[in-house]
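Just one protein chain is left out here, and the rest sit where they should.
This part shows subunit A:
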Amino acid sequence: MASSAINKLAGSRATERNLLLLAAPYTLAGMLALYLGSQRAGYQSLILGPAAVAAFFLVHLYWKKVGYKGDSYLLPITAVLSATSLVVLYRLNPAYGMRQFIWILIGLGVLLLTSRLLVDFRFLGDYKYIYALAGLIALILPIFFGQEHGGAKSWLDFGLFQFQSSEFVKILVVLFLASFLTENKAVLSAGTRSLGWLSIPGPQEWVPLVAMWGVSLLLLVFQRDLGTALIYFGTFLAMVYVATARVSYVVFGLGLFTAGAAASYQLFGHVRSRVAIWLNPWPYADTAGYQLIQSYFAIGSGGVLGTSLGQGYPDFIPLVHSDFIFSAICEELGLLGGAAIIVLFMFYVFRGIKISMNTKDEFAALAASGFTALLGLQAFIIIAGVTGLLPLTGVTLPYVSYGGSSLVANFILMGLLLNISHEAAADL
């Protein structure tokens, strides 16, 4: 079909090289500006920039050598997002920048391993009930042994490092749903019994789906992790819609979610206070609304062009390095910088949808669209949260926020997307 010309492009990975060449001066300029402009920035800032650029190039060269045919755009987009992360975190606190740099290297290593070991990703579809079980265990463990960070009890402490299991479970959720929906697609989209004008599937098909809804509510209730619950459920609805093309499931799902959200609003104080702060943060300016109001101030003082790197005061926002990193970007790089980050995520999602459309079978298509929906929703929810479009829910901004679990999980997700596109391009 539309293949041979693109194939040659993808095969040579020339696009990837050219885009990485454009990303390199961005990283270097950022780190140089930090080095020259701040007393706190040490000589490491001169090493981190070139080292990060080199690491991304090494991944590119390795793929070129082994003839990997995965999508050419995802790596450069991720390189720019990671570079933004590195520069902004180093500017906030050089120690964060150093640790994030090490996590980026680990993430790239994991990405290489994913593209090497899981290149024949199809076998992943065979273990769906193991994923369901592993995912549930990983979600339940933090309820009993977890550490609470910023209201969400979703961290496991391993002494040496802390680990947020829900970041990895989201990959298992997509694989489980892709496998399950591939198997049951026909029944779900046709319906097996009719109820007057409406044909509905039998209980064996919809019970697992309702169970999924239950799991996301469980998260909401016990881990107090509103953001992750929202992401899981949104991804789930997107994948059901992709599999069945039936709007009724989406409407039904949204109805269920609204009911669940309304019930948790009535039952839980922390949900009520989030909504109250979202509607009007000013009465809580010194207490629970402080963080969000500082975020508004930061975004507002940035203006269109921003205060320029190192000249703003993003440190006034508590936890600015993780959930609120987008506010720091808006303050120092302005509306333009913030919009650029959003545009990069839109391109990422665009490539994801393209990868999903070029696949040959349903498991690959569903997995690709699930991963894409997951990443897009996560970026949307946290950006909407810190700008006041949605009630604030603590999730990380993929590839940008500080944090190892999130970074490594998102690199695995990207590796799987690339493997799906590699298979589609290699078989043509």
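Everything that follows uses one rule, which is that contacts are C-beta pairs under 8 Å (C-beta built on N, C-alpha and C of every residue); 3 or more make two chains touch, one makes a residue touch a chain; residues count from 1.
Heads up, the rule we're going with is that contacts and distances are computed from a predicted model.
Trainee: Name the chain not shown, per its UniProt record: "Polar amino acid transport system permease protein", "ABC-2 family transporter protein", "Glucose import ATP-binding protein TsgD13" or "FHA domain-containing protein FhaB"?
Mentor: "FHA domain-containing protein FhaB"
Trainee: Out of A:A95, A:L113, A:L305 or A:L389, which touches the unshown chain?
Mentor: With A:A95, A:L113, A:L305 or A:L389 as choices, the missing chain is touched by A:L305.
Trainee: Among A:P314, A:G337, A:G370 or A:P398, exactly one should touch the missing chain; which is it?
Mentor: The missing chain is touched by A:G337.
Trainee: Using the touch rule from the top, list residues of subunit A that touch the missing partner.
Mentor: Residues 1-6, 9, 15, 18-19, 22-23, 25-26, 29-30, 32-33, 36-37, 73, 76-77, 80, 84, 87, 122, 182-183, 185-186, 190, 305-306, 308-311, 333-334, 336-337, 340, 343-344, 347, 350, 360-362, 427-428 of subunit A touch the chain that is not shown.
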